[in-house]
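All protein chains of the complex are present and in place, except for one that has been dropped.
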Amino acid sequence: MPKTENSQWYVEQVADGEIHGHALTATLVQGRSSFQEYAIVVSPLFGKMLVLDGDTQSAALDERIYHELLVHPACAARGAVRRALILGGAEGASLRELLKVQGMVKATMVDIDGVVVDACRRHLPEWSDGAFDDPRSELIVGDAKAYIENTDEHFDVILGDLTEPLEDSPSYGLHTVSFYKKIRERLSPGGFYALQASMAGPHNHATHARMIATLRAAFPSVAPYSTYVPAFDTEWGYALCGDDVDAMSDAASSAADAHAKACALRCYDGQTHRRAFNLPRYLRDAYEREIRVFE
Amino acid sequence: MPKTENSQWYVEQVADGEIHGHALTATLVQGRSSFQEYAIVVSPLFGKMLVLDGDTQSAALDERIYHELLVHPACAARGAVRRALILGGAEGASLRELLKVQGMVKATMVDIDGVVVDACRRHLPEWSDGAFDDPRSELIVGDAKAYIENTDEHFDVILGDLTEPLEDSPSYGLHTVSFYKKIRERLSPGGFYALQASMAGPHNHATHARMIATLRAAFPSVAPYSTYVPAFDTEWGYALCGDDVDAMSDAASSAADAHAKACALRCYDGQTHRRAFNLPRYLRDAYEREIRVFE
Amino acid sequence: MPKTENSQWYVEQVADGEIHGHALTATLVQGRSSFQEYAIVVSPLFGKMLVLDGDTQSAALDERIYHELLVHPACAARGAVRRALILGGAEGASLRELLKVQGMVKATMVDIDGVVVDACRRHLPEWSDGAFDDPRSELIVGDAKAYIENTDEHFDVILGDLTEPLEDSPSYGLHTVSFYKKIRERLSPGGFYALQASMAGPHNHATHARMIATLRAAFPSVAPYSTYVPAFDTEWGYALCGDDVDAMSDAASSAADAHAKACALRCYDGQTHRRAFNLPRYLRDAYEREIRVFE
Partner (left out) sequence: MPKTENSQWYVEQVADGEIHGHALTATLVQGRSSFQEYAIVVSPLFGKMLVLDGDTQSAALDERIYHELLVHPACAARGAVRRALILGGAEGASLRELLKVQGMVKATMVDIDGVVVDACRRHLPEWSDGAFDDPRSELIVGDAKAYIENTDEHFDVILGDLTEPLEDSPSYGLHTVSFYKKIRERLSPGGFYALQASMAGPHNHATHARMIATLRAAFPSVAPYSTYVPAFDTEWGYALCGDDVDAMSDAASSAADAHAKACALRCYDGQTHRRAFNLPRYLRDAYEREIRVFE
């Protein structure tokens, strides 16, 4: 039969009737943990990709965009971050970013799926880049919900690197008003909770808008932001939450620039900050319209 | 044989080894003009889509994002726009946007492919929304290059709604330093040339960066900008060119807000302006590195 | 965006998790009748293809294989065929084949979907090749079930060119024991009923086997046969039914050769007959095991 250049493909259904297909040069690992199906595959364009339950979680090509934008706006806003907590965070890349922050004393990561964390440590060592072995790191394989409910600690920054509140998702309970309030109680004074907050394109931001409404019911101040992540095939949403978030001022951009320089970042800086927090009109309109919250 | 919900698909190769597939509910027209293959198809998510030579040109879902961002930054910057010219512009949506501008006296569109323009008028009437029948409009089916070289007129705003300078493209000659200089000569004092400037994602901005370098060899002042357009599967680049482009100031954002209000726009406004002109770091880095121009 | 050679595809789901994709060069017509969705498309390999409800019905490349094998074994077995009836038969190709038979006086076709018949006459004229205009032809747009139940005529050969007894199919009622018996009553002495009888591959012959069991409950003698049809992506099943079917003898092969010569056929002949009626072991085993019938 005639040869074809690529015969293995990873096909992601990005919406009803819409697929994105990636030719694969390798499948490094593929399996099923107690919580999800997982695979680490390699595409010529995206490089290594972590796929959970059929959805791309991060890719070598652009994981820095995703992870720097998740971690650093909160850190830049807070200033002195000494204790930080990641809910989820399998690949260890959010942990890697936290450890770049000057003065970090302890960065704790709580992820429920030890099998996936191990697969990432083995097959995606560039993602964590030694972070799991750093003496400032603490990895807890366990339920983030239980952790938040039982810990007495306070954190300067908490990061939500979790799957979204989709039906059937084990993360559903981590995205309610009441649980957001519990997270808030674990912040030190002036601390921030930053989280990935689902798709934020013109056509797929319904979950994002509802997450923002839910966060606003739990935090005094919520600044949504977004950036384009090619591996996600869409603009991606985040939110920065705290008692008083100042994201739009020139001072915030300047802080971003200073923080980026101190941490030697590659994507996030003042101009990227302004791009991320100045949102498309369809999102601003959606926030105004959305009145439902995740309970 | 078992039924499948969708059997007709439009599959776009968005990069080597990367495809995007759209299920189709209808193919309104499909043919070949003297210049290109064209089709107007319907996808459940994107609605009607114009496809030229296998590439999506615009889609009902998000054509407003693309066209408002092409047309209005130049108009807002110029202020009083009375005569404007579109190079290309098949669908008539750029023309539609120009006619929203207060005080517009004459908007001329020069597109080489009358067959495609007719197909758009017939099957995409919402795109042009009557613009072709407006007494202020002039449609010239002809070569934009020849038009620029032969006309004596001057325009307050010229828009490049052309395909990119890819090999084999009939638009190649419209993207050289010398031709950009000829466009500049057709601007009235204080006028601007704004154009779509190819893909601007982290992974596909090589042509864009070279277009910016080429524009900078022809215009004293060039401000690149970009926005995410789902139908293009990537961040999309533009450039605003003139003698002295002020895109980053608060005044520019305020002008955008005022212009958006006067024209009753749906996407472009001051905040969208800031988002578009504050560029990702990979683009800023690419502009610094790029030294080749299209000759 | 980079060009791709083919952007329009027809994707058929041939089994759970198995798809066959055909690049398309044209979509000649696409619509929805009162009974089904229909499209006539063009693939470089298969040429024109008739697609109903997402399933390929016939293709220029191999429609002769399908239609000759449906029509001629029955005609060769019967010998003198003067009156024949087609249940279904949209494209008119079964009618075309019947009219090749020497001595044919009247060939009647009853198809419920006049819209699809018209689309085939217009866009697939090579399929019917003038058959609809032949004075010996009679086209009745109507329900084949009602026709059989109400007619007093008898036919030397009746052909079932119908969709299969799948759930939700309008043809379901044409594949029961009781209706097969009614068909039998409309045969002249020594007449035959031949029908397409669904997929007959190693992996997809469940419906076929049950159809054979159902036919055997209605006819004294049933000879299943099959042939590979590329456009169907599988071996395809048929059955020849009557009072006493002799398909396996040397006389039957010789009759096929003589008939093929008289009709100037391109596919069917004695050797093809032997190939078709000598069945794979998995089918013979399946017939022995299958005890359910369609009621």
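Order as written gives the chain letters A, B and C; numbering starts at 1 within each chain.
Everything below uses one rule, namely that contacts are C-beta pairs under 8 Å (C-beta built on N, C-alpha and C of every residue); 3 or more make two chains touch, one makes a residue touch a chain.
Treat the numbers as computed from the prediction; the structure is a model and nothing was measured.
Give me the visible chains that the unshown chain touches, in label order.
The chain that is not shown touches these displayed chains: A, C.
Decide which residue listed in C:H20, C:H123 or C:R136 touches the omitted chain of the complex.
C:H20
One chain isn't shown here. Among C:K181, C:R275 or C:R292, which residue touches it?
C:R275
Looking at the full complex, which residue from C:I40, C:I65, C:A131 or C:A286 touches the chain that isn't shown here?
C:I65
Take the complete complex as the reference. Which residues in chain A touch the chain that isn't displayed?
Contact residues on chain A toward the absent chain are 1-16, 19, 21, 24, 26-27, 30, 39, 41, 51, 53-56, 199, 232-233.
Please output the residues of chain C touching the missing chain, sorted low to high.
Within chain C, the residues touching the omitted chain are 5-6, 15-23, 43-45, 61-62, 65, 201-203, 227-228, 230, 233-235, 266-269, 271-272, 274-275, 278-282, 284.
We adopt the following convention: only the chains that are shown with their structure count from here on.
Would you mind checking which chain's mean C-alpha position lies nearest the centre of all protein C-alpha atoms?
Smallest centre-to-centre distance to the global C-alpha mean: chain B.
With chain centres defined as C-alpha means, what is the inter-centre distance between chain A and chain B in Å?
Going by mean C-alpha positions, chain A sits 33 Å from chain B.
Whole-Å distance, chain A centre to chain C centre, using C-alpha means?
Taking the mean C-alpha position of each chain, the two centres sit 56 Å apart.
Specify, in ascending order, the residues of chain B that touch 2 or more different other chains.
5-6, 15-16, 19, 21, 233
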